[in-house]
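What follows is a short report on a single structure.
Omission of a single protein chain aside, the complex is shown with its protein chains in their original locations.
The block that comes next holds chain A.
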Amino acid sequence: MSPQKRFKNVQAQNRTSQGSSSFQTTLSAWKVKQDPSNSKNISKHGQNNPVGDYEHADDQAEEDALQMAVGYFEKGPIKASQNKDKTLEKHLKTVENVAWKNGLASEEIDILLNIALSGKFGNAVNTRILKCIIPATVISEDSVVKAVSWLCVGKCSGSTKVLFYRWLVAMFDFIDRKEQINLLYGFFFASLQDDALCPYVCHLLYLLTKKENVKPFRVRKLLDLQAKMGMQPHLQALLSLYKFFAPALISVSLPVRKKIYFKNSENLWKTALLAVKQRNRGPSPEPLKLMLGPANVRPLKRKWNSLSVIPVLNSSSYTKECGKKEMSLSDCLNRSGSFPLEQLQSFPQLLQNIHCLELPSQMGSVLNNSLLLHYINCVRDEPVLLRFYYWLSQTLQEECIWYKVNNYEHGKEFTNFLDTIIRAECFLQEGFYSCEAFLYKSLPLWDGLCCRSQFLQLVSWIPFSSFSEVKPLLFDHLAQLFFTSTIYFKCSVLQSLKELLQNWLLWLSMDIHMKPVTNSPLETTLGGSMNSVSKLIHYVGWLSTTAMRLESNSTFLLHFILDFYEKVCDIYINYNLPLVVLFPPGIFYSALLSLDTSILNQLCFIMHRYRKNLTAAKKNELVQKTKSEFNFSSKTYQEFNHYLTSMVGCLWTSKPFGKGIYVDPEILEKTGVAEYKNSLNVVHHPSFLSYAVSFLLQESPEERTVNVSSIRGKKWSWYLDYLFSQGLQGLKLFIRSSVHHVPRAEGINCNNQY
């Protein structure tokens, strides 16, 4: 390739690499392409934006100057030239300016590295050149390899070598590939001998070392160095990395306090590096550096058992390598076949290597790693699950601040730990068995206050199981706390039971559809599962009824209860599971006679959904004809119709105490309410009365006295529209579906007896 041609390439490369990030160079590129005859246009453009044009022209000049400078350096110093120093200085300045401003293209870097290390110029020049080798975007691996080869020739001074290593460490992340460089590992390693180079070579090796680079002879060499030089931070860092990869060869434990292990080689290029990173931001993510392990950041902890609660992610290298210092061929083959955890960074990687993943030495460490959580979620490998189970159970027991001893000092830590677990459970949408076992043990001792939110969330993630088995272990203890605690506690419990129900339903609805493919972990019959769910719902019904009495029909509490039933009423349609359970009378009538409109609205919505679900079920039964195991008993329909009659009586037909709620007429007489019959409908119901008044006032603002009984006939439907416009969607749905079209025949015709 002729030099001229190459320079064109360089230019092109420079542009494409900068094109996306630098507006100015894009423009200059466009300008170069212009035909000279179009110069008029340009000058016009220039007039509009004189400063910009000036800069562009400047850029272009710089570009040319840089080419010339690089060309100058490549040719080498011209002896016997008069203006030698001057020319050299000029060209150096040019390179420095461009490099610090925009960075250099990889071809230019290639040439300049070559020059700096070949010893064509003096030391001072080499230093200046090295200091300004700043990539525009990336550095090609080949250039680095070539540069390293110059080190062997012995043409450059010690200080240049040092500077080169510092440069290499600083620019490490911008080298496009590292395979070839890694092949030079042995060469770098040998350079450790040089006392001046040692810290920088250590740093480079620290960045470069892979598991396969760790060899017994190298370990021994490093230990010799340590013996010679004492406890050097850079050696410590490299040694600890070696230990990380080969614990069977070497052992080291770093001081707990944080320490700087490498002198900051990047200082020289700090601002330039930032600029390069900024230019590179976007397409190429910054390569992840190997961490030293949390030994240098974790705080000193009280227990020997665990320095941090969750262990550090570490490949299980002990167990594999035990007993073998020299690795056999088959070992090597196996090793290349397995995928080290340290490299696992993306989901596609996990999928590709799922069969040959090297598992962590302590399974608990997966809790902090979402990719591995995926892994343990789908793996059916018993030892993996059992290791995790044991670790989590024991850690929960040990960390729990009230289980073994009352130690509320470390409450924050325990709360954080529970939060981590809950995050993992939410992420997997699945509860851990260890947590369930932990709840059995710790719930009876819980005061209901400590970590309440976390603890109740654990309850909502109890894996699906037989309710009657779990009840004595969990729910009976929870009920004791429930009845003796504040209304807020009651609401939180109901909330978490609602979430539990939802999790169970989701799990079951998935499980039913997955059944032909995978083996469900619980080999349940559908009937058994439904039975368990229905028992849970009845249990919550019982809790709610009693709680309503204890809290004297609190509206606040009732909201939480109805939230629960909003889930319950839609099981058939939403989850495609054959189950309809109605609410107990204690809840239904409390809601129906509530003074709060939003409660009544919610009740209407729930009744509407019950109706939808029951009609859907009925339809399916009729279609299938065959008598399925899951035909709902006529009792459910009767119950629903009964509730519906009461509701229509209280909201629509003004016959509240006939068919639905039965109250002895004598008692009604005693209340002294003259027109009790008309006192409950959508106008007179206490929770609607205020709406009725506002409606009338809106109609005739002048009126001094309002007569709510005047809402009848046409006015009645206007009033309804008014109510619907006030956001009472539940009421609207209910009336539309259950009343409006059949105002006379209340009830739905899906009774089994029909």
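Assume a contact is a pair of C-beta atoms (placed from the backbone, for glycine too) under 8 Å apart; a residue touches a chain by one contact, two chains touch by 3 or more; residues count from 1.
Here is the rule we go by: contacts and distances are computed from a predicted model.
Between the names "Kv channel-interacting protein 4", "Electron transfer flavoprotein-ubiquinone oxidoreductase", "Transcription factor TGA1" or "Centromere protein L", the one given in UniProt for the chain missing from this structure view is "Centromere protein L".
Touching the chain that is not shown, out of A:213, A:613 or A:636: A:636 (per the contact rule at the top). Only one of A:157, A:465, A:553 or A:598 touches the chain withheld from this view, namely A:465.
Across the entire complex, the residue among A:91, A:203 or A:243 in touch with the chain not shown is A:243. Between the chain not shown and the residues A:154, A:348 or A:383, the one that touches is A:383. Seen across the whole complex, the unshown chain contacts chain A at 219-220, 222-223, 226, 231, 235-236, 239-240, 242-243, 247-256, 304-306, 311, 314, 316, 318-319, 322-323, 325, 361-363, 380, 382-383, 385-387, 389-391, 393-395, 397-398, 404, 433, 436-437, 440-441, 465-466, 468-470, 472-473, 479, 483, 519, 521-525, 527-528, 530-532, 534-535, 538-539, 542, 545-546, 578-581, 629-633, 636.
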